[in-house]
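What you see is the complex with one protein chain gone and the rest in place.
Labels A and B are assigned to the chains in the order they are written; within every chain, residues are numbered from 1.
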């Protein structure tokens, strides 16, 4: 199976229809194992049971960045290779990425509540995630602002790539800003000193959440393809029957069928 | 019912477009306003519609509804279609029917008349220029107004559409309505010619 095979939306639909149930099953199994292991992981001697939020928080935080990476590759696909499925992939990834980022924020702030005494602290790490969340929302607003998805695709691709270059810079400046104001470093979480009893459940959860993303993403891509087909069918319906002689109808029909082929 | 203008003067952007213009139209009569580009055809229609204020002269409708002003008894079909691309065909039409008020007629029926019944629930964004024009025409049928002010009504309509539109205008005239149309192309109905701005 190569990318070329997947380029055809019809083949993509057929293939994913076969793959999706297996992926969903694998996700459920891994998630169950991961949740079970995390539930029975020992409490931290300092943080107590709150450390278990990490088993949810870390995979979500990882995915919030991973999804932007996926969208960046898809954007390259849109701009450079003009792959017909690229903008479908980029568009359907954005809301899922935003959801994971939101979960990372919520779990982070729930974790912080007993640590800081407030739900929100302008901690460098969480602040960066918040900015990432804003960028996801902006990207989704951009997709929504333009009715024709193929026109929105270019703009969104440029924004995604600029974002990908900018994110490390933002991360660096936020870290610098934070240390500027709070020289005493906030308690570090994670790091290389993790005990094995933490590391294994964490790894399982990370893989499970990544699988969850792949499953959701493929399903969302199918929806998007079908949505575009409905749209081009509607456009064909609009220019149907009595108007075959009308000026402009011909080119409209042509572009509609071209789009149906593309979608 | 008689619509008449006396000694109309129109000034746009400091330039006098026309002066001393007289016209009149009776029930059941169509007036085709002709003239070269920039002679003030659109301005005349907008004066009647109350969208421009005349620099001189008067416009009066005799025999209409005395409770209503002249613009409130007019339908104005301008260059722009007054359609929202995000709304569906039927939503667009229903909005104008609700908003313009007065006597209301079957919206579905008028969509069938203009040949858009297959597209009722589609967003107006999917329509071609000619179809958008047809949807504007459906507005004239759904809400009745005695005076139709039409600015280049046949642009973007195909031959079949122009025939259909000529039929609609004839119906309107036999019901006692009157039509003032600014046009370069023949309307397809008997119309008295009103030439403004000298020879074409």
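FYI, a residue touches a chain if its C-beta (ideal position, glycine included) is under 8 Å from a C-beta of that chain, and two chains touch if they have at least 3 such contacts.
Here is the rule we go by: contacts and distances are computed from a predicted model.
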| item | value |
| --- | --- |
| Listed names "Heme exporter protein B", "Quinol oxidase subunit 4", "Peptide/nickel transport system permease protein" or "5'-nucleotidase", matching UniProt entry of the absent chain | "Heme exporter protein B" |
| Contact with the hidden chain (one of B:9, B:52, B:129 or B:189) | B:52 |
| Identified contact with the non-displayed chain, of A:137, A:214 or A:236 | A:137 |
| Which residue of B:55, B:68 or B:129 touches the chain not shown here | B:68 |
| Contact partner of the left-out chain, one of B:60, B:86 or B:185 | B:86 |
| Among A:40, A:122 or A:172, residue touching the chain not depicted | A:122 |
| Sites on chain B contacted by the missing partner chain, in the whole complex | 12, 49-52, 68, 71-72, 74, 76, 78-87, 91, 94-96, 98-102 |
| Touching residues on chain A - with respect to the absent chain | 109, 118-122, 127, 130-131, 134, 137-138, 141, 144-147, 177-178, 181-182 |
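Everything that follows uses one rule, which is that only the chains that are shown with their structure count from here on.
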| item | value |
| --- | --- |
| Of all residues in chain A, those that touch chain B in their complex | 147, 234-235, 237-243, 245-249, 252 |
| Residues of chain B touching chain A in the complex | 85-86, 115, 118-119, 122-123, 125-131, 156, 158-161 |
